[in-house]
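Of the protein chains in this complex, one is absent; all others appear in place.
Chain naming follows the written order as A and B, and within any one chain the residues start at number 1.
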Amino acid sequence: MKIAVCLKVAPNPDQYNLIKLDPETKTLIREGIDSVISSTDLHAIELALQLKAKFGGTISLISMGPPSNAKQLLEGLSYGCDEAFLLSDRKLGGADALATSYTLYKGIEKNGGYDLVLLGNASDDGSTAHVPSQLGQWLGLPHVTDVLAFEMDTPDCASVKKELDNGVNEYKVKLPAVIGVTKRLNKVRHPSVMGIFQAKNKPLTVLSAADLDGLDEKCIGLAGSPTQAAGYRDVAFGRDCVEIEGKDAEKAAQLAKILSSYIKA
Amino acid sequence: MWYMNEEREQLVKMIKDFAESEIRPFVKTMEETDAFPHEIIRKAGELGLIALWFPEQIGGMGKWLDYGLFLEEVSKISNCVGNCFASIPAGTSLLLSCGKPDLIGQYVIPTMMGQMVPASAQSEPVGGTRIQDFTCTAAIEGDELVINGGKIFCTNAGQADYYTVNCKTKPPYSAPFGSSCLVLVPANTPGLKIGHIENKVGWHGSSTGQLYFQDCRVPMSNLMMTMDMDESMTAAGAFGPAITTACCMLGGAEGVYEKTLAYCKERKHGDTPIFQKYQAMRHTFAELKMEIELLRSLIFGVLEDLDKGDYNISERALTAKVKGSRIFEHVASECIVLMGGNGTIVENDIERYYRDAKVTAIGGMSIYHLTDVVASQL
Partner (left out) sequence: MKNIFIFAEQRDGVVSSAYYEMLSETIKLYGDRAFVSAVVFGYGNIPVEALKESGADKVYVLESKKLAEYEPMSYTTALVKLISDEKPDVVFVAASVIGSEMAPGVACALRTGLAAHCTELALDDKGELIMIAPAFGGKLLGEYFIPNTLPVMASIKAGVFEKAELPSKNAEIITVDASFLDDAEGGVEFVNRTVVELTEQPVEKADVIVCAGLGIGNEDNLAKARKLASILKASMGYTRPMVDMGYIENENSMIGSSGKMVKPKLYLGFGVSGAAQHLCGMKDSGLIINVNTNEKAECFAASNYKVVSDSGIILDELIKALEK
């Protein structure tokens, strides 16, 4: 089975509190924030590894971003994936979800297509959750997102579950397909020491825009992005936080007093 | 850091993730119930972390420095767990050097995979580490060795799957038997009884205790090696355990230092973080940082030499352990003071490092003994 996992490299969510807005220019200041594999994408890798163990085959990692993303792809390879493609070109910069999914589609096509394309349902930073469905549309493949359970007995059909507002729906999906996974799907393993030492010997190919066959330049980068960000602003909470002090019992008594007016008969 | 490269950065990241997800949640249980980290050892073995230290001939990586990074990172969260991993080379290095394929296949390889826990049983109530005074004996009866006697301060007592036991060979003995021998005793051997497990000031979760041997019979094939041993021979083999435990001290010192520094940069008196408000504090932090960096340079220099095959590091390895123990204790002690009242509260998990530091001065081998060894070679 030929599996592709799309990875996004994003600022470490544990460090979001370090993200600041330049008060003058309203641009993002990301200083001192590490780049990591967007956390949900790791669950896609885990699923790919489980399927590879069951059905055999190869796992290709595909990511779009600056050359420095090679580091995170190397990390992805250390989990036991087989090869990596980094789609890296200045022309690809400034892409929204549509242009990103188009570029990933071209990267996938370049490599001859896959039986299964897996990716995290949403990235840590943008969290739009747009790329999985859009990638499915570009590829013309069935797609299901927000998947919390995935089972496959034969390599041509998967059974997936997703949570809807009042329950869980189960679907059968014909392969090839695109699946957006959630963190609840599985527990991500740690890469092994052997995996780490072997990663650098695995193929990691950097592809520029020119390397992607039949790439429509109107569909990539900023030019291919219909959704544009006008700017960012801080979230205002507007609360004066008053500390309730005293011994624990006294604090609780004060709380009980505040709560009393909210208790329904 | 001069010894870091991309591969080691990936390794350290993996170890940090491993330590956060597998070790940190277990620390409280270890402290409270003295539970041994079997599951952590098993998982580390599966990931190939233990194999980092083992020689390539048996499927390991043969990388002292990378194993050192592992011990350092783990010890930042728990010096005790770090030392459990440091005890693995200590418990298996003689077994490896005995070179018996059966014993290596049956015991060393599972240990490397995290499926078995080794223990080295050396100390006795009489004689400390002086082998000629030991009273635990091995007698030859047909194709069996019969062990009688006892051991104390055995690390991993009651938790190990096998013990490498230092015995005096009971006369009359003849070639090839020397005056003493090392024997491998599986944990389930009849006649081996686990005695009292000590309640130590620190290293809660490691198991240190007594072993009793009463007509404990093992096949002759479990004989690892025989020796005519004098006192200095134990010290000559001590560099391995010395440098691995030193890595744990470095990690422990860094762990408590980083935690305390973060606290002092956050904690405010008035509107100013105490770190900024008190110059005395900043100087203390600077002093601790310098001690940590000195120790790091020494340790990783030794590890790099070992990876190059240069074993002429005994003095520096012993120095790393002796000074490392002092530095760890000093850092942990100052951190309690730097944290103020909060440093004294058990729940804040600062004093644990101090208690663990105390044990590092003795566990494995007393720093007084090692200082004596260094002095004897001057």
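Note that in this section contacts are C-beta pairs under 8 Å (C-beta built on N, C-alpha and C of every residue); 3 or more make two chains touch, one makes a residue touch a chain.
Quantities reported herein were computed from a predicted structural model and do not represent experimental measurements.
The missing chain, though absent from the view, touches A when the full complex is examined. Considering the full assembly, A:Gly167 is the residue among A:Gly56, A:Gly112 or A:Gly167 that touches the omitted chain.
For subunit A, the residues in touch with the chain missing from this view are 11, 13, 16-17, 19, 21, 28, 96-98, 101, 122, 124-134, 136-138, 141-146, 159, 162-174, 177, 183-184, 225-235, 237, 239-244, 248-249, 251-253, 255-256, 258-259, 262-264.
Note that in this section only the chains that are shown with their structure count from here on.
Mean C-alpha position of subunit A lies 40 Å from that of subunit B. For subunit B in complex with subunit A, the residues that touch the partner chain are 6-7, 10-11, 13-14, 17-18, 21, 46-49, 51-52, 61, 66. Looking at the complex, you find that subunit A touches subunit B at residues 71, 74-75, 78, 190-194, 196-197, 199-200.
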